[in-house]
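The other protein chains are all here in position, but one chain of the complex has been omitted.
To keep things simple, chains are lettered A and B as they appear, and every chain counts its residues starting from 1.
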Amino acid sequence: MSHAEHHVSSIKLLAIIFGGLVFLTVTTVLTAQLDLGSFNVPLAMTIAIAKASLVVVIFMGLKWDNKVNSVIFGLGLLFVAVFISFTLFDTLYRGDLTNTTKGTIQDQVLMEEGLQSREPAPSTLQPDHTP
Amino acid sequence: MANPHSDHPAHLQHHFVSSEQQFDAAKMGMWLFLVTEILLFSGMFVAYIVYRTWHPEVFAKSAELLNPFLGGLNTIVLLASSFTVALGIHYAQKDNKKGLVINLVLTFLFALTFLVVKYFEYTAKFEHGVFPGAAFDPHGVSHGVDYATYNIPYARQFFSIYFVMTGIHGFHVLVGMGLFTWITIRALKGEFSSAYYTPVENCGLYWHLVDIIWIFLFPLLYLI
Partner (left out) sequence: MSESASGTINYLSHDKSIKSWLLTLDHKRIGIMYLIAVSLAFLAGGILALLVRIELMAPGETIMSADAYNQAFTLHAVLMIFTFIIPAVPAVMGNFVLPLQIGAKDVAFPRLNLASFYIYVLGALIALGALLVGRVDGGWTFYTPYSTSVGDGILFVTTGVFVMGFSSILTGLNFIVTVHKMRAPGLTWNRLPLFIWSIYATAIVQVLATPVIGITMLLLFLEKFLHIGIFDPALGGDPVLFQHFFWFYSHPAVYIMILPAFGIVSDLMGTFSRHQVSGYKFVALSSVAIAFLGFLVWGHHMFVSGQSATSSVVFSLITYLIGIPTGVKVINWVSTMYKGSVQLKTPMLYAIAFLFTFSIGGFTGIMLGVLAIDIHLHDTYFVVAHFHYVMMGGNVIAALGGLHYWWPKMTGKMFNEKLGKIAAGLVFFGFNLTFFPQFIMGAQGMPRRYYDYLPEFQGYHLLSTYGSWVLGAGLFLILGYLIASLVNGKKAGLNPWGALTLEWTHTTTPPHPHNFLETPIVTRGAYDFHLAKDLFASGEEVSEVVTSTTH
């Protein structure tokens, strides 16, 4: 049997990676307490991606694994990216036509109610209305 | 039937040529399954990103109700479980049954710890009316936090996403605990060795993925 070909990760390597992951977790909790303005989100995401990469490459052994598994994993990530980005093409630019509005239906209802409440209430039609 | 392969190891199914082919096939199947899991969660990430880009201030404010230290603790618990499961595979490859079993049990216990912490987080929310969906009605004061001030438009969306994401993730943790119970029993029976440890390997892969999902959920929901 050719099982000897399977890569065996040493305990030392696994422990180092675990230490790194804990370090990154502490870092991300601490840096999140600081106000870095618009850098908070990219920093937290960068740390998360770094942690996930360590888990995938070392713990899950993709580094030593059959290349096809890396391709499969990459394909999965690619299509997640497609899902996110193509949906954002819509949601970030919603209402970019002049004849539609940006708000959701609820926003529009709220806006309409706001406009109506500013009008003098015709008390004969709406006896219960309290401005 | 046709050709009884008496010289073949017990774990080798008849339609495979070699153990190596069987191992590779099982592992490839597992990676494909992991990809389906990633795409399952991707829907929740899309919902999160869309609503966050629409209502960033609501998300920032609502996230204040989540406890980053409990979330961080749970992150470390899950990372530790990933570490022990990786150790378990290491011991399986070295034919060390005792090391394998100990690490599988440790992994199970870490998973349990995660769910216990999650239970306390959830009940703390439920006490103050922070529910997913129609029942969402934050009220009451605890630790100087007035929950009622968090009852703002679109806070419901944040907490719906929070509960659905962590709920699906928690369900995966539960499934993982079932899997580890199953392979611990098989390991105790001595079914695994350096020649055959495919189930350990695949449960490990599944568990690392559950960990990775949490690695992203934690900063998205608790920190930023």
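In the analysis below, a contact is a pair of C-beta atoms (placed from the backbone, for glycine too) under 8 Å apart; a residue touches a chain by one contact, two chains touch by 3 or more.
None of the values given here were measured: they were computed from a predicted structure.
J.: Given that one chain is not shown, which residue among B:Leu70, B:Val164 or B:Ala195 touches it?
T.: B:Val164
J.: For subunit A, which residues lie in contact with the unshown chain of the complex?
T.: The list for subunit A reads 68, 75-76, 79, 82-83, 86-87, 89-97, 100, 104-106.
J.: What is the set of subunit B residues that contact the non-displayed chain in the whole complex?
T.: Against the left-out chain, subunit B lists 1-2, 13-15, 17, 21, 24-26, 28-29, 32-33, 35-37, 39-44, 46-47, 50-51, 132-135, 153-154, 156-157, 160-161, 164, 168.
The rule we apply is simple: only the chains that are shown with their structure count from here on.
J.: Show which residues of subunit B lie in contact with subunit A when the two form their complex.
T.: Checking each residue of subunit B against subunit A gives 9, 18-20, 23-24, 27-28, 31-32, 34-35, 38-39, 42-43, 45-46, 49-50, 53-54, 68-69, 72, 75-76, 79-80, 82-83, 85-87, 90, 93-94, 194-196, 204-205, 208-209, 211-212, 215-216, 218-220, 222-224.
J.: If we count contacts the way the header does, which residues on subunit A are in touch with subunit B in the complex?
T.: Contact set of subunit A toward subunit B: 1-3, 5-6, 8-11, 14-15, 17-18, 21-22, 25-26, 28-29, 32, 40-41, 44-45, 47-48, 51-52, 55-56, 58-60, 65-66, 68-69, 72-73, 75-77, 79-80, 83-84, 87-88, 91-92.
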